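Note that one protein chain is taken out, while the other chains of the complex remain in position.
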Amino acid sequence: MKNIGEYMIITVNKNIKSEEFLDLEHIINNKGLFLKEIDSEHFLVTGDTYKFDEQSILVLPGVLGVTRIKPTYHLVSRDVKMQDTIINIGNVKIGDGSLSFMCGPCSVNSEEEILRIAKGVKESGANILRGGAYKPRTSPYFFQGLGEEALKYLKEAGEKYNLPVVSEIVDSKDLDLYLKYVDIIQVGARNMQNYELLKKLGGTKKPILLKRGPSATIEELLMSAEYILKAGNPNVILCERGIRTFEKLERYTLDLSSVVILKKITHLPVIVDPSHAVGNYNFVSQMALAAIACGADGLMIEVHDHPVESVSDAFQSYKLSKLKSLIEKGKEIKEIINK
Amino acid sequence: MKNIGEYMIITVNKNIKSEEFLDLEHIINNKGLFLKEIDSEHFLVTGDTYKFDEQSILVLPGVLGVTRIKPTYHLVSRDVKMQDTIINIGNVKIGDGSLSFMCGPCSVNSEEEILRIAKGVKESGANILRGGAYKPRTSPYFFQGLGEEALKYLKEAGEKYNLPVVSEIVDSKDLDLYLKYVDIIQVGARNMQNYELLKKLGGTKKPILLKRGPSATIEELLMSAEYILKAGNPNVILCERGIRTFEKLERYTLDLSSVVILKKITHLPVIVDPSHAVGNYNFVSQMALAAIACGADGLMIEVHDHPVESVSDAFQSYKLSKLKSLIEKGKEIKEIINK
Amino acid sequence: MKNIGEYMIITVNKNIKSEEFLDLEHIINNKGLFLKEIDSEHFLVTGDTYKFDEQSILVLPGVLGVTRIKPTYHLVSRDVKMQDTIINIGNVKIGDGSLSFMCGPCSVNSEEEILRIAKGVKESGANILRGGAYKPRTSPYFFQGLGEEALKYLKEAGEKYNLPVVSEIVDSKDLDLYLKYVDIIQVGARNMQNYELLKKLGGTKKPILLKRGPSATIEELLMSAEYILKAGNPNVILCERGIRTFEKLERYTLDLSSVVILKKITHLPVIVDPSHAVGNYNFVSQMALAAIACGADGLMIEVHDHPVESVSDAFQSYKLSKLKSLIEKGKEIKEIINK
Partner (left out) sequence: MKNIGEYMIITVNKNIKSEEFLDLEHIINNKGLFLKEIDSEHFLVTGDTYKFDEQSILVLPGVLGVTRIKPTYHLVSRDVKMQDTIINIGNVKIGDGSLSFMCGPCSVNSEEEILRIAKGVKESGANILRGGAYKPRTSPYFFQGLGEEALKYLKEAGEKYNLPVVSEIVDSKDLDLYLKYVDIIQVGARNMQNYELLKKLGGTKKPILLKRGPSATIEELLMSAEYILKAGNPNVILCERGIRTFEKLERYTLDLSSVVILKKITHLPVIVDPSHAVGNYNFVSQMALAAIACGADGLMIEVHDHPVESVSDAFQSYKLSKLKSLIEKGKEIKEIINK
């Protein structure tokens, strides 16, 4: 399937000593790769260059530069597997050309609440229920989640309304809990490069929803996914949720171009979470529809619940009623772009 | 019309000397504004605070900080004018709820070429013709444009196919040429903060297409528009074209959230130019449709022309044929989001 | 000690309903804080506002905006503790006005190598030995470190040359190993927001070196330190190591202004790691000296060891000999800025 060779170009000092050059060649060959001369200062490296760390070559005496022509990710690439990866979660499929909607509250605050919201989510046409149990909060003074209790309520609500559930893991020690209670394990943006966690998730077959870190490049997101695939788990869903920029009126800048680029270079499904980027729930629907126009395989949307029960019904139900219309419009846009 | 007051909060040292405080109050009052005590360390400034430069207060002895509650832009704000500004260019209206498509080549390279492309642009359903005459190029070694000759050909092509034309101005000395030849004067991203140019454009009534600089904040874009409005020209169209971020696989990151935010806070029309952001013509259509889903009033799209005439017909016409389908899909998406 | 009050300003809709307003006031009061009217649309919140999550107020009906005048960090702030925190590690003190130099190889590759380098580090005048045992690598195909074996060699080398040692932890399950083998536990940039790890480290009294994430704001770095202090461990050293920007010729942009700002607002020591930012060992010394000119309490510097033993001696010892001169120059600059 792999039809494009891997390449790196090494630039050496034109006065490189012969023992320095032999040393360089020795290291390259030891990895099963080959040096091919372009001219006296430039050499092509062919073979599985993704295994190679530029830094380890750059420090060699006589070497001036290393230019990577092919990126370092591998198993996640369409060069290795052309066909779209389809994730199966019960009756739900992600990545098969359909649209998935993962909706629910930011955190699971009570059994009653999550049951009530799950009902609304189902009736709105969404097909997956989300809800936080362990919340990674910037401040230690903010609510950190109900933990296992929340996972139980979430599973109960999912089963009652026939919705697979997704929740974020924040420590590898909780893996067994997540294997037991949830259908998709989310790795949040802050843990995208927690490689020990990724390796452990790679040891399961559970679908993993991997969110892009707020300053991760697209290539780094793919490398994190590569950790999971290399460890044996092919069921990874990528998620764009906004990157950090200088713009002050946005919490994060939703990078919708990344969806188009990712769909081009990887076979993994790509979804978008517009809830946290703009930082204003009034803007979620536009960004959600735009994500679909860009070719996203689905959306993760927080359904905000009013924090004070007795007053909040109008506020909350407004949001749920908006969800149904949003999902319908999203499906219509999907049809248009598929023409 | 203006229904929200302007506010700033000044934090002073709790040991501020009385003469320092009188001095502060004097400066505030001299601008026609008022200080209102919150407590011994915090004072509210009410009135037209947009006229006030925080820096000039921050340097005062005894002052610890200045927090602006209301932004510095004014005439461009919906606080001052609620109704959408509609720009009229012959039969074309921008900002009235319809979609505009400004299409054409990056630069006008010959009379024949621009006539040929204009024909295709018209047949594809676009309503405005674009084409560069003076090109601001990063390198002095790259093609800098045909200048006035290009403007003449552009006008000729526009008249032949009944398309208003837009082209970028790069120096205020060329203003008379632009007033003569074009219907919309574009200010490129690199000149967004060329305030002398903005003041001169503000002295005309010609519609101005103002592009956001690659590292300009939304507020700075609005302040640049404010320069034009303050000088007397209300006909400004804003344009998002991508901001600079750390992402290496994108030339610029198209900030579509800015469209939603701008439509909320300003009455000026907002269009999107997806051509330069992603840096790959294959991705233009998805980003263009996403821009419409976000509520953009129109699109500016470069129709790429093959640089070598004899070979390029197939390549070029492929792009023009894609344009028609893109415009149709764009209009269908507009209908869906307007429901 | 705390001499500046905490403030937030809440902007409400001027047509806010009375039950909405009572609801807002109820929530504020429940946290032990108070609402004070500025005018009909603006209210001041006084008290321990750092406990308050803006988002939980922003979602309330009738609320238009929340402006935080005081930041959300607390224990780390000079408002709470004016005097510099001094970290004691054996004979070494960090934060007492002296300069610390934490030097050593990127990773511990063998017993012999770390002993050899430790000797050079000691002779160069550095006072702390660094070396990686578990390496968080972007690619799963790159060397991941020797693990516990590396920690043993590091401790051995540190004891032989009377140098306290520092190494990076990558998973909370390894905490006991780190408590046993190292004197300072490093939290790498990628784990700066691994809050579960931070909480566990906060349960010990071991000095923690907390690196700023490549896209973390200064406030977020302080909030992560706050997690450790709140959990009971006051021994935190902050470390600037470069942030992600659009500049392509730098791996990261070393943000030296952050040192000046941090020294102003927090009592914790601040060091700088220039090794990874510029991405070129030739530039390390200039940035290291600049960090000292900015007031850093110390430096962490990778001493690069040639990967091929037999050829690399010249290359490596060159670097170690540079270290001595660098440390001497650094101390001279420190004297000048202290005048």
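All chains are identified by letter, namely A, B and C, in their written order; residue positions are counted from 1 within each chain.
In this section, a residue touches a chain if its C-beta (ideal position, glycine included) is under 8 Å from a C-beta of that chain, and two chains touch if they have at least 3 such contacts.
As the structure is a computational prediction, the values presented were derived from the model and not from experiment.
Of the candidate positions C:Lys31, C:Lys230 or C:Lys329, contact with the unshown chain belongs to C:Lys329. The hidden chain makes contact, of the residues B:Asn15, B:Gln83, B:Ser139 or B:Asn338, with B:Ser139. Listed here are the chain B residues that touch the chain not shown: 19-20, 23, 26-27, 50-51, 53, 56, 59-61, 72-74, 134, 136-143, 170-173, 190-191, 193-197, 199, 213-215, 220, 223, 226-227, 230-231, 244, 281, 304, 306-308, 311-312, 314-315. Annotation for chain A: contacts to the undisplayed chain at residues 4-5, 7, 9, 11, 36, 38-39, 41-42, 44, 67, 69, 215, 244-246, 248. Looking at chain C, the residues touching the absent chain are 215, 217-219, 243, 245-250, 253-261, 264, 277-278, 282-283, 286-287, 289-295, 325, 329, 332-333, 336-337, 339.
Convention: only the chains that are shown with their structure count from here on.
Among the chains in view, A has its Cα centre nearest the centre of the complete protein Cα set.
Set against the C-alpha centre of chain A, every other chain centre is closer than that of B. Centres computed as Cα averages put chain A at a distance of 27 Å from chain C. Shared interface positions of chain A, i.e. residues touching 2 or more other chains, are given as 215.
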